[in-house]
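One chain of protein is taken out of this complex; the other chains stay put.
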Amino acid sequence: MPPEAAAGQRAAASGAGAFEVHLENFSGPFDLLLSLITRHRLDVTEVALAQVTDEFVAAVREAEARAEPWDLGRLSEFLVVAATLLDLKAARLLPATDEDVEDLELLEARDLLFARLLQYRAFKEVAATIGARLAQQARSVPRAVALEPHLAALLPELVLEIGPGELAVLAAHALRPRPAPTVDTSHLYTPTVSVREQAALVADRLRRSGSGTFRALVHDAGSPTVVVARFLALLELYREGAVAFDQVTPLGELTIRWTGGDAEVTVEDDYDAEPADAPAPEGGER
Amino acid sequence: MSAPEGATGHGPAEAAAVDELAFDVADLPGGAAAALEAVLMVADEPVPAVQLATVLGLPTAEVEALLHRLAAEYRGEDGGRPRGFELREAGGGWRVYSAPAYADVVGRFVLDGQAARLTQAALETLAVIAYRQPVTRGQVSAVRGVNVESVVRTLVSRGLVTEVGTEPSGAVLYGTTPYFLERMGMTSLDELPPLAPYLPDLDALEDVDEAEGAR
Partner (left out) sequence: MSAPEGATGHGPAEAAAVDELAFDVADLPGGAAAALEAVLMVADEPVPAVQLATVLGLPTAEVEALLHRLAAEYRGEDGGRPRGFELREAGGGWRVYSAPAYADVVGRFVLDGQAARLTQAALETLAVIAYRQPVTRGQVSAVRGVNVESVVRTLVSRGLVTEVGTEPSGAVLYGTTPYFLERMGMTSLDELPPLAPYLPDLDALEDVDEAEGAR
């Protein structure tokens, strides 16, 4: 790889096969769109995200048609960034009201998430330039040869103050098994929340009250994971015909009505299945 | 000056003996330049100009000028043919390398995969450590969003990263090594490409750091 200026590297990193968007007020790589929004040169509320998504889906389809589908990494990267953008836009579109102190915090949390995403992206790009530099430098092999005997003879006689016993202690110390490295995913998966359990809870509340807003339903959710689980539970209940949704305006208040009668409703555990038969992880050997 | 890892410092008696010069490099057949070349031939890590100056009994500035002249000569800038080797300053000193133009030939000869490629995960972790050092594993994890324990261990065993201290909390702080600089062909961390062009907004990032620190 030829050495290039930082700007060149950057273009190369997002160059080949980069996803381009064509909007009324913007045309270019998705990455650039992101940068412009973060630098406030483009108002996130003026970006037609639906159109971005359409173009993205089209790009993926086209790639599939050419039998060179996008890898999972690129797809998920887009999804994460697009979801954050959408979240950001939704937050900006909502009218700010006095009581929305919590929402403000939520908004800051979103900005933080977005900043973190961009920070990670920056390190990813700079990692690519470091990798290129290491590869380029590796084209030179350093001279590292053993001392010629007549020079080694100049060295002062070695004072070796250890015997076989001390050597064994040193070897045992160095060879002592260390705890097998494990990949800690606790930050990714906070204590498992069961969709089935949340469905039972939500169904119980709605059966009693008849209807309620989503906001009220998740009011006591301790973590975003629980919010997500309750939302998924509602979708499952909808599939079972147990609830109906009302939403007057897009992004407006979501109201859920119970339509399931008194019969017991249990949802499928698509989300809760334990990977019981998955092989145990092998502790970082590869 | 960094002493070789395999040896401890020497006693005052030896140092005194070393200070008596039994020769004057100018009297040697190839002059100071050849003496410098001879020393560089047995060096197995970058040698600081100061150390070379001590060994040769010459002022450091003179040795530095000589090193630059030799490097240029090997590149063929004095009208001679370009050499198959080059003299480079990296990782805190000077060392002889095969010239990159002959990488394909040398690669056929050097089978020992001494420069095995780093994985994407290792490169990203290395990048965060390089720019944020000294930094804890937890802080690197926060940026990368995944646990980096085994990756950091790989980087340490490759000699690119090392423990540089501990936080009051007891968490180990990591930084890059002189060997990392040498592998990057750099003499100082200041030569790392600036991160700013890749970053949208520095203020926002400081907030992120603070939020991470509070966790």
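Residue numbering begins at 1 within each chain, and the chains themselves are lettered A and B in the order written.
Here, a residue touches a chain if its C-beta (ideal position, glycine included) is under 8 Å from a C-beta of that chain, and two chains touch if they have at least 3 such contacts.
None of these values were measured; they are calculated from a predicted model.
One of A:Ala50, A:Ala65, A:Val159 or A:Val248 touches the chain omitted from the figure, and that residue is A:Val159.
Contact with the undisplayed chain is limited, among B:Ala49, B:Ala90, B:Val106 or B:Val140, to B:Val106. Residue positions on chain A in contact with the hidden chain: 141-148, 150-152, 154-165, 167-178, 180, 283, 285-286, in rising order. Listed for chain B, the residues touching the missing chain in the whole complex are 1, 3-10, 14, 18, 22-23, 25, 28-31, 33-45, 47, 51-52, 54-56, 76, 80-85, 96-99, 101-102, 104-106, 108-113, 153, 156-159, 162, 177, 179.
As a working rule, only the chains that are shown with their structure count from here on.
Centre to centre, using the average C-alpha position, chain A and chain B are separated by 34 Å.
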